[in-house]
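Handing you a structure now.
Incomplete set of chains, arranged as in the complex.
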């Protein structure tokens, strides 16, 4: 593979991905809205760009095979604030990929595209959209767009509905939803390397005993996660507050996003769930 | 009912709806981006406004019970051109409806939200999204948004996936997809009047022998169409060109939109299908 483009390269997930993606292609072009990192790989270049501006984004994809699109504002916020980076940004990436003849988009979608589904329903990747926030709605928008670009223009896409990607599971909910960085990197590699994917949706979750969603429809990706949040279970359960049976932070897949008010940041809720 | 708001009031469908909606409430407020019509009903007022501007749209909904949102650019076009009226416009309507405490949004969605589904598959309203154009993608966006506003904020919505609403069926495809103006008005009335609807999707199609989609999931609306395109069948079939078995204009629900290039107007294709 000649060239991979990574957006959101300065984010927590992007930072984990950079060395791995650098190993998969002759060139890695990393981009984000922040300044360059100081640990670029030898075959990596970095360009600062605003996803919401086609004139900044499009040139970066020239000559690339695959774009790994992880750039976005990562929290619930008013629609107006997400419109640029999360909605228009996704359109810009797919459209630029089409114009430059890329083969595939690998996209950081999110569980919040189906965040209002019940945790106890055991869904798989065929579930219709049911977003919990404007943040999740942007993922629905991008997935539908990606499907259309595949069906009308032959541009492949893998949409990874990431659950909770953190160094280790941080609360009771994460015993089900945790995605280790190691498994996340492996999942993205498989999404880049699988020979043909058409339009594919997959869940980004580790091999947790309590994983609330199923990837049984996408075995062809070859994703086999190795980490299991269960090894943190005793510690977390001991510290966890008792859950209200009706608490949407537990009963819906979106967790804190499912219960937050539309347009309001969910970070404080997430933190609250992590404290015993 | 005290007040209904109608957007897209100067469009072909809006024009048919105005007298009917004026009969359902004390006041009808009609709006569009064009000048006022000259046949306002006695209890109807008209305000010119740009859907893409919240400051113009939001005040119109004050004191209303229901908004019938039919305003949009009605053709495929580049994403950038649809972003304002079709995407942001939909958000503005739902958000304004929420802020002003309306009970319900009745929305002109479209078959193009599922336009790449096969005509021969006989789908109903539970089919996941499969848009055929940026135009259809905007409908997917608004439907997902509408579901979320219902689930998170209790704002009801009926999304009417209109097929081909014209005075009479104009081509072979329309023998299945036609929605007469009479049936369209009846359908919108039912969507306004049904006692509770939660979040509902329904197809806007007449009682055609060849109707390619099913409303069997939404009997509670009480929609019973009276027109049937079949009475035009002999005339249309006699003049119709033979269809290519692979022609997406026939094999996919979206018809000409399913085969048009993304971002290009489909009007010329539609016209071509209507000529023998």
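Letters A and B mark the chains in the order given here, with residues in each chain numbered from 1 onward.
The rule is simple: contacts are C-beta pairs under 8 Å (C-beta built on N, C-alpha and C of every residue); 3 or more make two chains touch, one makes a residue touch a chain.
Source: prediction; values computed, not measured.
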For the entire assembly in this structure file, with 2 copies shown, the number of copies is 6
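As a convention for this text, only the chains that are shown with their structure count from here on.
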Subunit A and subunit B have mean C-alpha positions lying a whole-number Å distance apart equal to 33
Interface with subunit A, subunit B side, in the complex: residues 79, 83, 87-88, 91, 95, 116, 126, 128-133, 136-137, 140-141, 144-145, 147-149, 151-153, 261-262
